[in-house]
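Report on one structure; see the data block that follows.
Of the protein chains in this complex, one is absent; all others appear in place.
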Amino acid sequence: MEKLLSIIFIYILVDNFVFQRFFGICPFLGVSRKMETAIGMSMAVVFVMTLATLATWLIYTFVLVPFNLSYLQIVTFILVIASLVQLVEIILRKISPTLYQGLGIFLPLITTNCAVMAVVLLAVRQEFSLLESVIFALAASLGFSMALVIMAGIRERQELAKIPAALKGSAVTLITAGILSLAFLGFKGMLTL
Amino acid sequence: MLILYAIATLGLIGLLFGLFLAIVARVFTVETDPRVEAVKEVLPNVNCGACGYAGCVNFAEAVVHGETASNGCIPGGKDTAKAVAEVLGQEVTEHTPLVATLFCIGDYGKTADRFIYEGIEDCAVAGDFNGGFKACSYGCLGLGNCVRACPFEVIRIGLHGLPVIDREKCSGCGLCAKACPRLLIKILPLSDDGHLVFCSSQDRGKTVSKACKVGCIACKACVKVCPQEAIVMEDNLAVIDLAKCNDCGECVLKCPANTIHKRSAIPSEGAALAAIAEEVVSETA
Amino acid sequence: MKMDKKMVVSSSPHIRTTESVQSVMTDVLIALFPVALMAVLLFGYKALVTMAISIATTMLVEALWLRKRDVFSDGSAAVTGLLFAMVLPPAPPWWLVVVGAASAIIIGKQVFGGIGYNIFNPALVGRAIVVMSWGGHLVGRIWSAPQPFIFGADISAVTTATPLAGHEEALAVSLTQLFIGNTAGCLGETSALALLIGGIWLFYKGHIDWRIPGGYIGTVFVMGILFGGGFYDNHLLTGLFYVMAGGVMLGAIFMATDMVTSPITHKGKLIFGIGCGLITMLIRIWGTMPEGVTFAILIMNAITPIIDRFTVPQQFGGG
Amino acid sequence: MKVNNPYLQDLTQGIVKENPTFRLLLGMCPLLGVTAYIVNGLGMGLAATAVLIASNLVISMLRNFIPPQVRIPCFIVIIATFVTIIEMVLQAFQPVLYEALGVFVPLIVVNCIILGRAEAFASKKPVLRSLSDGIGMGIGFTLGLVILATVREIIGQGTIFGPDPESAIHLFGANYEPMALFAQPAGAFIALGLLLGMVNVIFKRFNI
Partner (left out) sequence: MSNTVFKGGVHPDYHKEMTDSMAVTEMKVPERVIIPLQQHIGAPCEPLEAIVVGVPVKKGQKIGESSGFVSAPIHASISGIVTAIGPYSHPLGRPVQAITIESDGEDLWDDQVKPAGELEKLKPEEIRKIVREAGIVGLGGATFPAHVKLSPPADKKIDIVIINGAECEPYLTADHRVMLEKPEEIVFGLKVMIKALGAEKGVIGIEDNKDDAIRVMEQIISEEENISVIRLHTKYPQGAEKMLIQVATGRKVPAGGLPLDIGVVNHNVGTAVAITNALREGKPLIERVLTVTGAGVNRPANLLVRVGTLVSEVLESCGGLKDTTQKLIIGGPMMGLAQPSPDVPVIKGTSGILALTDQDVYLAESSPCIRCAKCVDACPVQLLPTAIAQAAEHELFKQAEKLHAADCFECGCCSYVCPSKILLTQWIRIAKAEIIKAKKR
């Protein structure tokens, strides 16, 4: 139990995927322009990351390891993620059209979101149990979402600012992310696994 | 043995997902026309909206579906029209280049201000404020709504308080004309270097002459002198029909208020422009 | 009646306060004066040198960036410079001050569009950058002890470690010492008394609202009582210790209240203050760093747009 | 200057005009993640370039056989295969580098540059042009990595060609106190942001 809580705390605040680990920077830069889209993307990422970790953990533990095929993890995992995203898209469209309207446009973006790939790889590499893996994925995706939402708030304000022309857009966003990364360093070493 | 496992597992997973996705793809594909993408690529992609569509993609769609002509992209001009037509395999239709023209020459020295306006620098706001600070209620206020509207940055406020339009670079998209609350900018073909009445005041002559040194006072001298009968009076304003005008210049000599000019001869246009634009640049830099 | 002169016509209102951005910044500088004075009294002339280098750098860098001749301009650069010096140890290497102050202006402020548009408190951005770059100069036990030439009698009682470094160090410092300020620490953070005087001045001039410092200090006090380890017999004193030791007072009165980077709504200000207090104490009690004021305020700065978004007040007669 | 040779054009396009790092802003994760040292940045760049060239080639060759509906999964499988190969090669011959790059090696598979080029270029153009595009993009990406890594290593460590003590060259002598910020994640963001600003200024100046 203590370990699970530690995982949550660490991967949201201490070892944030965006600010300290550089996973998912592309969508972080891409969809943090507006609060609504940031929240939509966050929900999609939380959903897919958790589900993908569940699926890959099962495949890895019960298919790849028994057959000594762990070197196939990259190919398998990316396939699983890609298919999963498609699957979610289809199911969502059928079951909840309103949710699909909200999340749908973000789903294709997730396939190439390296945060998803990173989370499934790290779950395996850190030898987490199934429950730990899922909690880890949840925490990591929540950390990603937090970064995205904070950034969206800041960028909405920056829309109204007189930022030097050369720095407009991604440059100032990166610098902002850098300062955020600095700020979150305050939590450094607070908990270890 | 190991290799066999590998191939089998990966093959199986691949097969399963492949099959699954193939079915899904067949059921749920949305047909997109690759030509839309191709058209979009040759457009300027400034999303200025001058074509009447929300953005370049929408215009591309419209062109592909035959809803609008291939030369609909005004800023793109001839080259873009040609490229679009090429993509669609159509023949190139001729496109006359257009340019924005300001119908007011009442700058600082020529039109007095009624009062000192202190407030938000926006022509619409200032124009609503006590009828505008300029003595002429039709004249250009020079607060730069057209400048801000121009996506190509070819309009600047000149030193004498009126916008200067770069004739060479203006694409004639018309966004400035839409942005001007006093409707002082008209989009005209670039090639006609005829004579125009550079005034938009519909006030009576007495009011105009009080307000502005170069306003049309509706004296009809030009109407009488024009050998081509190309000039008519509309709402206290002389209007020259460019189709009939033969550039003889009689009206310029007759006009007591100096309102009629050859287009290339006035500051906001033509030859003098380059010098002024440079002046402005050095001033603002 | 004939009128020749052109009238000025504008939208109402037609009268304005005499207050300007420059006067606001000057007021902040005045508020910082007792703090700076105390720093010089406590730490000697080196403190003055540090402050001078810092202010000179910020003003110069800002003037260069904006290509302005008027180095003081609106005074905000001077405020940033002085505040940055306040969060430095008494005598850091000169190059550290210059790099930090320049970063504060460039990365903390001008990159975002200059005054009014910065997301983070520039002085704290500068501090975070130097802490992360040359931490050895800023934390730990190598600080020069205060050399009070007016409180001479107390020299022997002073330790060279910041009181927050551990329980033993904390107990070595009396609360009176913390209040007056003859203890180790950053230039501007040691003297609670001077900070209070500055805070009262700002409050009197209407530049700060009670909600941010109140929320901040209140939260630290309560958290100190509850989780502070109770190294005084009286838990209230432990709470007080957490408020007066380290940078909480400086942060609460001068840093968190930075207008540009804190919420504009009343509710938002209270949330902001409480948030700062919570994060500070989280880092102080459970973190590996001895102090968390800088990080707490920077994190809350980042959340400010979100806070503002969700605390839009109910309009008169609304709801 | 107008280049008429399409191969040369494809090649230079990726290096300057459509530089994946500074213009397209793709592949940001490894760019920030591995650039604490020049060596790591170079290694990452070369590894990604290898995958990019190989996948561009194969995809371009197969472009007429892959049904468009399932093209993305196919591209991903092809890319993933090459990534696995690269990972094995690195693990076998460059264990130090492999350790340093960590999880970013397998993450090449989701690098937007590679899939992006596959989708936008290789699946439409002939093999040789895809090859030159791959090389150009690869060089462009490597260039980005190396530039950022150089800035970060010089300021953040005071060395070049670290961290291996044998190859590391200390630029400023023993008394230099490096600005450790740039060795950290925060510094990576800030350095890249400032670098992007500078590149924008330069590009605007020369009208690229």
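In this document, chain identifiers A, B, C and D correspond to the written order of the chains, with residue numbering beginning at 1 in each.
Here is the rule we use: a residue touches a chain if its C-beta (ideal position, glycine included) is under 8 Å from a C-beta of that chain, and two chains touch if they have at least 3 such contacts.
Owing to the predicted nature of the structure, the values given are computational and were not obtained by experimental measurement.
Peer 1: Specify the shown partners of the omitted chain in the complete complex.
Peer 2: For the complete complex, the undisplayed chain touches A, B, C.
Peer 1: Contact with the hidden chain only, please: which subunit B residues?
Peer 2: Residues touching the hidden chain, for subunit B, are 114-115, 118-120, 125, 129-131, 133.
Peer 1: By the contact criterion defined above, which parts of subunit A meet the unshown chain? Give residue numbers in ascending order.
Peer 2: Those residues of subunit A that touch the unshown chain are 159-160, 162.
Peer 1: In the complete complex, which positions of subunit C touch the hidden chain?
Peer 2: Counting over the whole complex, subunit C touches the hidden chain at residues 1, 3, 5, 7-17, 19-21, 23-24, 74, 76, 113-117, 206-207, 209, 259-266, 269, 308, 312-319.
The working rule: only the chains that are shown with their structure count from here on.
Peer 1: Consider the two chain pairs A-D and C-D; indicate the one with the greater count of contacting C-beta pairs.
Peer 2: Most C-beta pairs in contact, of the two: A-D.
Peer 1: Using the average of all C-alpha atoms in each chain as its centre, how far is it in Å between subunit B and subunit C?
Peer 2: Chain centroid spacing, subunit B to subunit C, equals 51 Å.
Peer 1: How big is the gap, in whole Å, between where the Cα atoms of subunit A centre and where those of subunit C centre?
Peer 2: 35
Peer 1: Two or more other chains touching the same residue: where does that happen in subunit C?
Peer 2: Those would be 107, 111, 129, 132.
Peer 1: Which residues does subunit A have that touch at least 2 chains other than itself?
Peer 2: Each of 72, 75, 79, 82-83, 164, 167, 172, 175-176, 178-179, 182, 185 in subunit A touches at least two other chains.
Peer 1: Can you tell me which positions in subunit B touch subunit A when the two form their complex?
Peer 2: 2, 5-6, 9-10, 13-14, 17, 20-21, 24, 28
Peer 1: Once bound in the complex, which stretches of subunit C touch subunit B?
Peer 2: Against subunit B, the touching part of subunit C is residues 6-11.
Peer 1: Hey, which residues of subunit D end up touching subunit A in the complex?
Peer 2: 25-30, 32-33, 72-73, 76-77, 80-81, 83-84, 87-88, 103, 106-107, 109-112, 115, 181, 184-194, 196-198, 200-201, 204
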